[in-house]
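Just one protein chain is left out here, and the rest sit where they should.
Note that the chains take the letters A and B in the order they are written out, and that residue 1 is the start of every chain.
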Amino acid sequence: MQTPGHHLSAMRTAAPLVHNITNFVAMNVQANVLLAVGASPAMVHAREEVAEFAGLAQALTVNIGTADAAWAAGMEEAAGVMDRAGRPWVFDPVGVGATRFRQDLSARLLELRPTVVRGNASEILALAGLGGAARGVDAGDAVAEAEEAARLLARRTGGVVAVSGPVDFVTDGARALRVANGHPMMAKITVMGCSLNGVIAAFCVGQPVLEATAAALSAYGLAGELAGAQAAGPGSFVPAFLDALHALTPGALDAGARIEAVA
Amino acid sequence: MQTPGHHLSAMRTAAPLVHNITNFVAMNVQANVLLAVGASPAMVHAREEVAEFAGLAQALTVNIGTADAAWAAGMEEAAGVMDRAGRPWVFDPVGVGATRFRQDLSARLLELRPTVVRGNASEILALAGLGGAARGVDAGDAVAEAEEAARLLARRTGGVVAVSGPVDFVTDGARALRVANGHPMMAKITVMGCSLNGVIAAFCVGQPVLEATAAALSAYGLAGELAGAQAAGPGSFVPAFLDALHALTPGALDAGARIEAVA
Partner (left out) sequence: MQTPGHHLSAMRTAAPLVHNITNFVAMNVQANVLLAVGASPAMVHAREEVAEFAGLAQALTVNIGTADAAWAAGMEEAAGVMDRAGRPWVFDPVGVGATRFRQDLSARLLELRPTVVRGNASEILALAGLGGAARGVDAGDAVAEAEEAARLLARRTGGVVAVSGPVDFVTDGARALRVANGHPMMAKITVMGCSLNGVIAAFCVGQPVLEATAAALSAYGLAGELAGAQAAGPGSFVPAFLDALHALTPGALDAGARIEAVA
């Protein structure tokens, strides 16, 4: 099994073009995160071109945070392109428990077999049909409560499910890993989770999905630790985080990663 | 009467979910401002879910900065939900004097009795039907020229009207307060006004509207003063501002607030 630093290095060599259909709040930060980590982002959503553009990309992220019916159709088209081409795509069911529209759209997207589903505990519970105490778009449940939901969901999609939190849980339905990197300040800044989706997608290009996802979570969390150590608050955290992500070396990632297999 | 610090403290204890239908330029900063000050933001606008989501939120902001007809309909639905439920909503008539579309939409939104209307002097004058020298979205008039318009407008809506500027003017039509906190650099950064709307909405949850609005303006302006004292320009101002908003204590707010009643 390769180290997280190896996965980072392989991703940077590939420098994949990652197509993102994400929410309006996240677009700028998500693009900067992808550039900082070493990938090439594009934000494209219009029905007029979204499927054609997906055909050019190595990976895709879909985030329903500010979707409407027109965007939803584009999401399904693009995800379908990736599914048929066998290329990775990451699905983030933002606030899925909050409205009927999000539930229905999420159910349709799940049918397109996302390579990775990433959400907070409440979102993963809601997506698995097991409730979830979502309040708006923030998590109301602990990661541990969503582990079984994550396993169920992974078996249903045939992909990987990642539950974000203080300690992340990542599973393919059979095996599971825990990733303990991160910093509490990350919960005080918007779109930190959304922007992570792009990093996961980039890491998954040509790499084993469970390990690549854990490596992406670990790299992201470690950059957060480095930023948190020098930031005076959530405002100065963001520039420091992008700097840390850009400066992160494979060696530093291997030294700082806290990934462990779940028995 | 409670101090501004008390209002800040009560808002943080409530940590209200604030639903924002705001413009594309403001979305990210407005969400981060709400997180930094201690509230929980969500940015939701699609017709397919906006009314359902408003039903979950403790407060709402509506900003017409980049609205179109589809968004306008969602704004009216969400504001109607808040009006009927007796929950606070804040209306920002960005650039209302610039186009007929903004004038018509603003007139319809005023019918839904916004708890607080916040704008610059030109916007408040235009909204009250008293002219206003708007040039694009920046103010062309002084706050003092809009005081009478603000009082008229407050009597018409039955709510509070806040005129932003070097010294803000806040009135419920009868009483009025002036808030002298702030920093000139705030006029050199986009969406500082838009992002303030969320803070006002959060402060108004379960608190008396006139005093809560003044406290929100004062907290925001004081964070601006602290940021302005250490920033090298408008770029470094924004991270410093978010840090200051996050670090602001009720005691510091009570010490630094410059609110006075208008005789």
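Just so it is clear, a residue touches a chain if its C-beta (ideal position, glycine included) is under 8 Å from a C-beta of that chain, and two chains touch if they have at least 3 such contacts.
Computed from a prediction, not measured in an experiment: that's the story for all the values here.
Residue B:I189 is the one among B:L17, B:M82, B:I189 or B:A212 that touches the chain missing from this view. For the options B:G74, B:G95 or B:G221, the residue in contact with the chain missing from this view is B:G95. The hidden chain makes contact, of the residues A:V81, A:A121, A:V238 or A:A257, with A:V238. Residue in contact with the omitted chain (choice from A:M27, A:M75 or A:A201): A:M27. Listed here are the chain B residues that touch the chain not shown: 23-26, 28-29, 65-69, 95, 98-102, 135-138, 188-191, 231-236, 238-239. In the full complex, the hidden chain is touched by chain A at residues 17, 19, 24, 27-28, 31-32, 35-36, 40-49, 52-53, 56-57, 238-247.
We take it that only the chains that are shown with their structure count from here on.
Taking only C-alpha atoms, you rotate chain A by 120 degrees to land it on chain B; that is to the nearest 5.
Here the CA centre of chain A is 33 Å from the CA centre of chain B.
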